[in-house]
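One protein chain omitted, others in place.
By written order: A, B and C. Residues from 1 in each chain.
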Amino acid sequence: MNRLNVELPGLHLNNPIMPASGCFGFGREYSRLYDLTRLGAIMIKATTVEPRFGNPTPRVAETSAGMLNAIGLQNPGLEKVIAEELPWLSQFAVPIIANVAGSVEEDYITVAKEISRQANVQALELNISCPNVKTGGIAFGTIPEVARQLTKKVKEVSEVPVYVKLSPNVTNIVEMAKAVEAGGADGITMINTLVGMRLDLKTGKPILANLTGGLSGPAVKPVAIRMIYEVSQVVSIPIIGMGGVQSAEDVIEFFYAGASAVAVGTANFVDPFVCPTIIDELPCVLDRLGYEHISECTGRSWKKDGQLAYHRA
Amino acid sequence: MNRLNVELPGLHLNNPIMPASGCFGFGREYSRLYDLTRLGAIMIKATTVEPRFGNPTPRVAETSAGMLNAIGLQNPGLEKVIAEELPWLSQFAVPIIANVAGSVEEDYITVAKEISRQANVQALELNISCPNVKTGGIAFGTIPEVARQLTKKVKEVSEVPVYVKLSPNVTNIVEMAKAVEAGGADGITMINTLVGMRLDLKTGKPILANLTGGLSGPAVKPVAIRMIYEVSQVVSIPIIGMGGVQSAEDVIEFFYAGASAVAVGTANFVDPFVCPTIIDELPCVLDRLGYEHISECTGRSWKKDGQLAYHRA
Amino acid sequence: MIRKELGKIISQKEIAADIYELTIRAELVEDISAPGQFVHIRVSNGMDPLLRRPVSISSFNKKGKQMTLIYRKSGRGTSLIAEMEPGMEIDILGPLGNGFPLDEVSIGETALLVGGGIGIPPLYELSNQLAAKGVHVLHILGFPTESAVFYEQEFSKNGLTIVTTDDGTYGRKGFVTDIIKELGFDCLYTCGPAPMLKAIEQGYPDKKVFLSLEERMGCGIGACFACVCQSGNAASGASYKKVCSDGPVFRAGEVLI
Partner (left out) sequence: MIRKELGKIISQKEIAADIYELTIRAELVEDISAPGQFVHIRVSNGMDPLLRRPVSISSFNKKGKQMTLIYRKSGRGTSLIAEMEPGMEIDILGPLGNGFPLDEVSIGETALLVGGGIGIPPLYELSNQLAAKGVHVLHILGFPTESAVFYEQEFSKNGLTIVTTDDGTYGRKGFVTDIIKELGFDCLYTCGPAPMLKAIEQGYPDKKVFLSLEERMGCGIGACFACVCQSGNAASGASYKKVCSDGPVFRAGEVLI
């Protein structure tokens, strides 16, 4: 029996673990380390209409139990992703979730329309929350009505289910979640990075050339858990959770909070084998905690006893 | 020569280091460990009109490089603070910053009016940002106009300068800062804690009895630095920075970001002697980096060369 | 006086499954005032894990400036402590809190010490001191299972020692509370899981009972209000005690468990 399989809109996952967008490129590098079909899915690097070089370096800085990045959505552009990356990825029987980014509405629509037509793309992840892009982005991720509109337009052109990726840099995450659900989102992915900064002790200036960057890693996990806990209670679409996941235990905590699958970002840099390791360890953790199937864990933090699936322990 | 003294509205500080509100009680416990007059100032525990027992336990949970707390503003109430705590503190020649909290406007006004009249209270810290109190609080800390109004009313009754403590749980921290400045704030203190949650692996339920708690400690430092960097460039009132300070180097980083003094919270639990230790180490760090006086560091991250004070290095 | 100090690890060994006995030499041993006090241990030099871990002083020797702690390796912090080796330094804050009162039993009277699992360690120094004073000391020590049993012999030196295990794999099967009924005593001292303490408190309302509590802590010295419990004898809900500085030992009824 598969105790880890998960059914989500557009996604039939053998297991609920997938690398987070931007932390796994288009899979080429990790494919040399392990068999990519072991993954539940792959969230590929953000794709924009045109190729983007991204921000100047330094692009990463370390923080306590976390890191800042300001890659700036570097990617080869829609054309090349379709011509080279997706066909290459199609050799692996693993669902692809394409991360769609842009500065104006048309960008998102163009990318979503084209990329959702590619055979191995099973879902889109609408990145309305990248903190490292100066123009446009901000409003999409912080104003509910703008997010709703964009979601709606992207849904109209997309051939596959659309997940919207929420920014944690908002006063009211619940409002944002409700707005994208109202816009027709099939699911939510959360959280993107928190905006942060580090200064160089010698020069006094920001370490990142982009000045600010996105904070990720274990440091942000409590914020992610809280937000998923809040959002999962008010929306009826599933959540793919992320933010500081490092271990199988972390995965369970995200499920408890309300997630139905989990993405792993920064931890890939600490241990490039972290995804398969987590997948291997999950059944033992389920045994220890007394669950038959990982889906029993979803929402346990807030569900009433009557709502809970059978629990052995 | 004193290389650490700082002049702020209402506050003539021998050095810019003070324990953060809620992490030092009313000083009694730490007074047994070291001489409190070594501190630049003391931010005492939040005071409300009536005594508060606070939240049920567990009230704290550990996170990676941080902690969550949901104390819930436990305090003996205005009357006792005035009758017992402040007179006791008056034996020490150290400025007191009184943290003022409440659920409705009148609460803040009552506490501010009375407590600002106490001889050793040199400034107020208006706590509009406590994430652990269910009623009221939220709007004061997240809606600019509400914050401006409250600041204005408190200013009207306060005998001493008023610092407003900002919440990081907002989409736009700059708007909040401008609003409280417009309301007449003499200074800003930031940041309060980020709202977070941890779940118990065995039960699936939140570890904190209050469910959510405020995240503090090194994990949040990059967020604090970024917000101070943003705010200090648009307001002309001084900032007392906090959020993850553990060392003299951290203090310099906060100054670079734009702070004029620094509060230390969580680190007191890790090392109860952290404040005097930092004060002792600051001159060496200034030497190493080539500054005569710590005030030269303020805003170095964004000031143009012409705006910078003399720098030896 | 409370000190923060780098103590020196003298020895460390696993005395039962996941139960470690750690002996430390430190100046602060001189300041220990009663059995049942605790120290607050920093488990890493870095920022993760961040908070200190409270651990009771199980026994001490003022002349040699040594104290012994007994702890269960459970989470990250105690696992890190378990990795430390003799000769290494360990950052400790203490002694903290108020321990068990010795003057509540007189020579010739009987004290019953009831410990559950990892609540047993602080009772050991208490047992030693009571026995030295000439008090009859009886012990009931409850463990989950045979492999978790420790210090039976040590306690036995001071007086009758009854061991129970939840699963009956060693000693008597069942709860310590069942055994208490069989024994007479003038004063009862206990430390262990909250349900056990509660049962004992409720079972002997007319007896002298002292309980040592556990609560999640921040500062450990009384400043942060993390470890508060409600005062049992207060009408208003605003009356409270701090486990770290008013406790961890309380007279039964003093606080709500």
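Annotations
As a convention for this text, a contact is a pair of C-beta atoms (placed from the backbone, for glycine too) under 8 Å apart; a residue touches a chain by one contact, two chains touch by 3 or more.
These numbers were taken from a predicted model, which means no experiment stands behind them.
In the entire assembly, the chain absent from the figure touches the shown chains A, B, C.
Touch with the chain omitted from the figure is made, among B:Ser21, B:Thr47 or B:Ser64, by B:Ser64. Panel shows chain B; residues 64-65, 218 of it touch the chain omitted from the view. One chain of the complex is left out; on chain A, the residues touching it are 22-25, 28-30, 32-33, 45, 51-54, 57-67, 69, 71, 74, 76-77, 217-219, 246, 266, 268-273.
Contacts to the hidden chain, counted on chain C, fall at residues 44, 46-49.
Rule of thumb we're sticking to: only the chains that are shown with their structure count from here on.
Among the pairs B-C and A-C, the greater number of C-beta contacts is found at B-C.
A straight line joining the Cα centres of chain A and chain B is 34 Å long. Centres computed as Cα averages put chain B at a distance of 36 Å from chain C.
Among all residues of chain A, those that touch two or more other chains are 64-65, 218. Counting partner chains per residue, chain C shows two or more touched chains at residues 47-48.
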